[in-house]
Every structure is written in structure tokens, then in C-alpha cells.
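Let me begin by handing over the structure; questions about it come next.
Our next item is chain A:
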Amino acid sequence: MKLLIKNGRFIDPGNKIDGIRDILVENGRITEVSAGIEARVDNTIDAQGKIVMPGIVDMHVHLREPGREDKETVASATAAALRGGVTSLLAMPNTQPCIDSADSVKLLKEIIDKTAKSHVFICGAITKERKGEKLSAISELKKEGAVAISDDGVSVDKDDLMRQALKAGKEQDLLVISHCEDRSLCPSGVVNLGIISTRLGLRGISRESEYKRVQRDLELAQKTGARIHIAHVSCKESVDLVAQYKKKGVKVTAEVTPHHFSLTEDALLGFDTNMKMNPPLRRKEDRDALKEGLKSGVIDVIASDHAPHTENEKEIEFERAEFGVIGLETELAASVHQLIKTGLLDWPDLAQKMCLNPAKILGINKGSLGIGRDADIIIISPEKEWAVKKEEFLSSSKNSPFLGWKLTGLVEYCVVSGSIAYKSPG
Partner candidate 1 sequence: MTAAWSRKDLLGLEDLNREEISLILSTAESFKEVSTREIKKVPALRGKTVVNLFYEPSTRTRVSFEIAAKRLSADVINIASETSSVRKGETLIDTGRNIEALKVDIIVVRHNYSGAAVMLGRSVKASVINAGDGWHEHPTQALLDIFTLKEKLGRIEGIKVSIVGDIAHSRVARSNIWGLTKLGANVTVCAPKILIPPAIEEMGVKVVTDIDEALARSDAVNVLRMQFERDGESAFPRQLEYFKNFGITRERLKKAKKDIIIMHPGPLNRGVEISSEIADGLNSVILEQVTNGIAVRMAAMFLVAQANENISHETPD
Partner candidate 2 sequence: MKEKAKLLDKEAISRIITRISHEILEKNKGSSGVCLIGIRNRGAYLAKRLAVSIENIDKQGVPVGILDITLYRDDLTLIAQQPLVRKTEIGFDITEKNIVLVDDVLYTGRTVRSALDALADLGRPKSIQLAVLIDRGHRELPIRADYVGKNVPTSHKETVEVRLLEVDDIDEVAIVETE
């Protein structure tokens, strides 16, 4: 099986290439990148006027399977992923059962082998059932192939347990991903604490509840020398802390979601439950700090925090509705819309944040298109605008904060391991 992608603007942040190139793919790997390749192939894609870059590596996805197949399955999530240009994703462990043991990893791997349309990597839980009481069998998780550990959805509240987790992560060379939130500071909050929570008459979630925990975790990372990745940074203070600890040499990386850099708490004014997520949408100055963090490099990664919920769980009273939004299918276009069109980042920067950096942080052989690498490639019409419509989502859930938006940048093809796995219907 040979595939030739011709005439595209080829962007490979791993090898710092940005120019018109042809790419030859043979048996799932990249065998040649140069201008004007002539070869007998099974399939040729003319990518003139298009961007050709590594498939996106989304390191923050809630698959819901096993356990909540009504929200999403591995099959539906990976189909959605490809529509959004995501060829590799990291599955968070908050499923039922929780991915906290060798058996549960095996179970998930079986489902992935049978049904996944893209690559799926596994994140194990830090603590048993994510209860924050007892560490999971971290070495077992590693042995079964987990590439990171996280209790995402909740924070590990006990300082000493988090210290042990970081130590174990270091010993096992496993990334620890931290959801930073001190829930005790803002019990039952549902939106950012401030003028909007006051206007809406809703309980708030303070920025402090996030950045205080960021600070604790960075302190612990410094003491243990472990690697730590801060998930879904939402406020200015957290960005500043990450910058500060990076400077001190702490092995910290950080991620931001498209909804946090696209939207502010003002979006909550109509009580739209598709704007309800945790951490919540913050103030304009926080959103601006997140964008600035992306530009300066303090924030390494853009990830979706794809969190599907059924309509039943969203079309209810705001305070009772579930936290979380879907994002796999819109993350690229939202990023193009907010970051590239505005001139904040250029395409090579974006490929770095969405492909190369997450792959490096997770230690997986993705995110770059050098000779001999896995041929996970996406082809994008960079200027094409498209409207986000509920009925077009491939995800089983429709809880997107971008419904009705016009976004820019359409994924035309996804090549996964050398085969065309997705082609835009448009």
C-alpha cells in the first residue's frame, strides 16, 4: 500500500519544516519527504492549497466506555476524533470501571483493539477508583501500557498521597497529569466566582481553588523531581505559576482547552448548560492570559478535555446539569479561528501545541513526520469556514459550546498508519 500526498504546505514541527513538499507513505510509514516525488503508488492526494501536518495528539479525552456507552463509545469518540483531525488521543481513566488496575487496562485495550478508528493511548488512575485514598497499582498500569496517570475530574486532595504519586511517576517514568482544584474552597460551585455568578445567582468556583492547588502540585513536583502536567489551566494566576516554576527548572508542562481560550464567563448569561464545565469559563483577563501563555510557550499543549454528556444530563436545571463539553471535532477549527486568524500563532506553532508537544510529553512516537515515523497525517483546508451543527457531530453527545459558531479550517483527510481513515464529506 503506497500513498503519495502532493503539493501541500507541509508542516513538521519535529523537523522544523514548513514548505511545499510531497510525502510518500509506504506500509504505514513515511519513506520520503521532498519536492516533486515521482513514484508508482496506489493512491495520490493532491493537497495543493492545503496544509499537510501530523495528526493531532489530544492528550485529554473522556471516552466514557466502558460504563457509559450512552454518552460515548470508543468507536464514536474515535470517529469524532478523526473528523477533528485527531489521530491519537489519551483516554482519561474516569470510566466504570475506573482504569486503576491491570485488569481494567486490559479490558479497555480489548475494546480499543476491536473498535477504535484512531490511536488510543491510556491514562491510568493515580488512586484506586479515583477516590484519593490509596494509590493504584502504578507499576502494573505502566506494564500494561498506560502512558500517564491522572485522577482527572477530581484533584488528589491529600498532600502526602500526591507526593507519593509523583514519586511513583518518577520511578516508573510515567507522566502525572494533575486536575488542580481544591473543592473544599468552593463546594457546589458551578460557574466562575465573580460578577457573573452574582448576576446569575449561582454558586461560584474561585480562581483561587485552582491556582492554590497548582501551587501545591508544583511545589511537590519540585521536591520530588517528578514530571507533572497541569491539565486545563483556566486562570491567569495558574499561568503565572507555571511560568514561575518552569523558570526554576521544575519539569512542568501545561495545557489549555479551546473553550477556555475562546470563551469567557459572559457566555453563561443565558444559563446555557453547554457552557458549564470544570474548570469554569473565567474572565476576559484570564482568557487573554491563556492566549498569551500559548504564545510565550508557558502553555505547551492544546487539548480538548472532550467530555460527552447526554441531552438528558444537560437539558435540566443549570445547577443539576453535568460539567463538561465535547471538543474533539472543533478543537482544530476553534484554534485556527481564535489563534491563527487573529495572528497570535502561525501554523507551525499550532502543530507544535497540538501534535509535537503532547506526543513528546507523553513519550509516544507521534506528532512528527520524519522519515520512518508512523504515517498519521492530516490534510486541512486552512481557510474554509464551516458552521458547527448539532446534527453533524459524530460524537454520540452534542454538548458543544461552539454550536452555531462559524469556525475556520476544515479537516479534509486523516491518514492513520498510512491508510486514509477519514475523508471530509463536504
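As a working rule, a residue touches a chain if its C-beta (ideal position, glycine included) is under 8 Å from a C-beta of that chain, and two chains touch if they have at least 3 such contacts; residues count from 1.
Picked so that all candidates are chains of the complex that A comes from, given by their letters.
The model shown is predicted, which means the values in this text are computed figures rather than measured ones.
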Options 1 or 2 - which one, within this complex, touches chain A: 1
Partner candidate 1, residues of chain A touching it in the complex: 193-195, 197-202, 204, 270-271, 312, 315-320
